[in-house]
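Working notes, structure below.
Of the protein chains in this complex, all but one are displayed in their positions.
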Amino acid sequence: MTLLSLGSGVYQAAEGSGPGVYQAAEGSIQTGAWLLVALPLAGAAVLLLGGRRTDRWGHWLAVGLSWASFVWGALLFFSLLSYDPEQRARTVHLFEWVHAGSFQVDAGLLLDPLSLAFVLLVTFVGSLIHVYSVAYMEHDPDRRRFFAYLNLFVAAMLLLVLADSYLLLYVGWEGVGLASYLLIGFWNQNSAYAAAAKKAFIANRVGDVGLSLAIMAMFAGFGSVSFSDVLSQSSHANEGLLTFIGLMLLLGACGKSAQFPLQSWLGDAMAGPTPVSALIHAATMVTAGVYLIVRSGPVFDGAPNAQLCVVIVGAITLIYGAIVGCAKDDIKKALAASTMSQIGYMMLAAGLGPVGAAFAIFHLLTHGFFKAGMFLGAGSVMHGMNDSVDMRRYGRLSGAMKITWATFGLGWLAILGVPPFSGFWSKDKIIEAAFIGDGWRPWVFGFAALIGAGVTAFYMSRLFFMTFQGSAENKRWPKDAHPHESPLLMTAPMMILAVGSAVLGLALGVSDGLVHWLEPVVGAHAEEEPVLAVPVLITLTLVLVALGVALAWRMYWQAKVPVVAPRGSLLTRAARRDLFQDDLNEALFMRPGQYLTRSLVYVDNRGVDGAVGGLAALVGGLGGRLRRVQSGLVRSYAASMLAGVVILLGGVLAVRI
Amino acid sequence: MIALQLLHESVSLATTQAPAETVDAGTAKLGGGGEQVLFWVMSIIMVPAALGLLFARKAVHAALGMAVVMIGLGIIYLAEQAPFLGVVQIFVYAGAVMMLFLFLLMLVGVDSSDSLVETIKGQRWMALVFGGGLAILLISVLGDVTYTAPKGLKDVDTSGNMTAMANLIFGKYVWAFEVTSALLITAVLGAMILAHRERLVPKPTQRDLSIKRIREGPVKAPLPAPGVFARSNAVDIPALLPDGSPSPLSLSRVLIARGQMRAVGTVREDVKVIEAEITPGDRPKADRNPDAASENAEGAS
Partner (left out) sequence: MNLVHWLYLSVLLFSIGAATVLVRRNAIIVFMGVELMLNATNLAFVTFARINGNVEGQVIALFVMLVAAAEVVVGLAIIFTIFRTRRSASVDDANLLKY
């Protein structure tokens, strides 16, 4: 790829940082950034086209290519580090893509701090999960296809985060949606799993409509869809347009990140193999929505109403996820609810503007590590318990699966926000940011975040205690269970992720390292004080967390956990049914849609077919009647001839005269 | 009708705008009063004849009506400065074509008559309405047309009507003429092929016929011709058997049906008179009876 002009347009900012100042990529490492996408994509192609022949070595090829992408991403990171912060936005022009009149889009990559942060997360966690899957899917005859899809996903996700225009981002967006569908429905022999995959895809699609509308509005308003043009022009654009774009982007993000109101698919997505849940539905794909919001920061800065909507959506989702997570007995579904809730946190932070956007990314990175680690742990537990997911049949597994227990425990502590683990650094910052502002906002959102933290502590502890801990009578294993530790290929990635869960927060948070790194992209923010002092907030948070842990300890460690789920309170039952989200969707959309379809089919059968068939019948009937005119009698024919002549003559004369 | 009023206006307009030389613009006057008389006479003859063709029950009557119309048309052509055509009309139509029709009527059956019951519903009404309608329509249109003054054929027929026509037929229209001749030949061939009857069995020879007669018929001898062995050979006199009685086989069926057969005795007086005229000597007794004649002959000797 040649070093060419500067993307699709450069806006010279006055000075300093800020989106819009893009420079050309330098050096072969940067200009070769397309390899990040191309290598996994090639892997996917080889494995899919190669077929059974590649069964024996296909997974290692996939693993290798994934690690190769990580290595290249690391090299890119170091190459960017050598620049000044203002010069860290580099574009790589790939090829001329769309030339349709006034709609000109070139395909190119944008290498800047935000995208590289994501690249590192995706490739590192993704490669670890690739390794994990080698052992996890060992007994599955379709393992090669699984790795092909995994590589496809990595390629699409990297394309998404590296794109330099909204249109190319959309390509990656759709790609990850496709990969998610393929992977959720990997065991499509089971029709329930296939239905879950469809549900995920359709919910995603609803969001995608929002994203495409946003892109169209961008083209209509700005004449271009590249980041440089849109983000730089949005500072002086019409607020109505920006609000519309912002809301549509939010809709897209909701679909992809399983936020309210499009969150119904995440629970069902757990039908896919556990590595899929770990990679896609914990660490990476569901965070694409957050990436979109953060990347489009300038758009939201110009549309305060849209920003408010983002924050509200985030707040609602984090409470929702927390409530639902308390009632789930399926370990994976509980973790999925937790994911939903944590992404709610990220949305909340992203919607606060430059004040919270960096923390959203911070939490995203740490969440990627600990959530993926916990999912892999869940997979390990399932592996040991004959693929059972019912937590009520677990209990006291800490003795049988030590490494899993240790890694899962570190992730648990991280998500709780216990210092000095990573969650403390990122989540507390979000809570602080939520308390910044004027009027009612900081109080409402701040307390929402705070309470969410408490509930998170409760249900995550519940999960951990139900699975690994418990008093002596809590060994609720089924008769044929022989829980054992997983092989090295599975435990090694878990260990690495656990290390990350432990120290990543410290590494990124100390001296605001990540915040400074992301400053060129999200913008610097004025240091403002939250309405409650920072130490007060930290104390409140820890108190709530402790309360949550204590409650869970009482209910699930000390007490005997019933094997059969008790009826529970009204809230519990509602939470088991995902707070009736599915029922609501069915009533509001599915039933009317079905009725509409049925009525359309009816109209088609009776109306259209009836019209066509009726026309044919009419013609046939008419023909049948008309043929009787042919009586075979010459005199009748002669009579009609004469009549015709007379009528014709009369007509002509009448008209002429 | 508004239409006719408009046409009348246009006619009057044409009248005012027409050049002065046009005499009686709108009508086509030519010829004298004699032609007028001829017109009325021929019309009064021909139209009823045509109606006779339409309404006659027996086919031969209809053919007769047709013939009258043809001849009438020939006369009209002669009066209309088309002598060649008039003559050809008489030759071809009144002669050949009508003869063909009558021959065919003979083959099909002279007494075949149509029943008066109309089988197709509404056909008579259709005929009346549309036939009459056609006539009314065309007559009204023709009446409203503006005609230029008729020129007549005097100037064209400088060397005679035949020459003028021949100049056209063999000059301008020679190609049509040749094609028409081919058409005629084709028509003749067609008629021949249509009328040809393929023999399914070989034609019976005289031998076959006589064998058939001997086998089937009661009469082995040829039939007597009428008047044989009588004193006359007229058709209406029966032949006499050897015993002097009339032979029933010699009677003409048609004449019997007509009641025109004569008895043998009726010719005796005539025979006597003739004999008296031709006998030279005195033969006083003219034989009333052939037996008496033979007795006389025996008595004399």
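Read from first to last, the chains carry the letters A and B; within each, the first residue is number 1.
By definition in this document, contacts are C-beta pairs under 8 Å (C-beta built on N, C-alpha and C of every residue); 3 or more make two chains touch, one makes a residue touch a chain.
Bear in mind the structure is a predicted one, so any value in this text is a computation, not a measurement.
Among the residues B:A59, B:I237 or B:V264, only B:A59 touches the chain that is left out of the figure. For chain A, the residues touching the chain absent from view are 627-628, 630-635, 638-639, 642. Against the chain not displayed here, chain B makes contact via residues 27-33, 35-36, 39, 42-43, 46-47, 50-51, 53-54, 59, 62-63, 66, 69-70, 73, 76-77, 80-82, 84-85, 88-89, 92-93, 96-97, 100-101, 104-105, 107-109, 112, 114-115, 118-120, 123-124, 126-128, 130-132, 134-135, 138-139, 142-143, 147-148, 150-153, 155-157, 161, 164-165, 168-169, 173, 176-177, 180, 183-184, 186-188, 190-191, 194-195, 197.
Assume only the chains that are shown with their structure count from here on.
By the touch criterion stated above, chain A contacts chain B in their complex at residues 631, 633, 635-636, 639, 642-643, 645-646, 649-650, 653-654, 657. Interface residues of chain B facing chain A in the complex, by the touch rule stated above, are 3-4, 6-7, 120, 123, 126-127, 130-131, 133-134, 137-138, 141.
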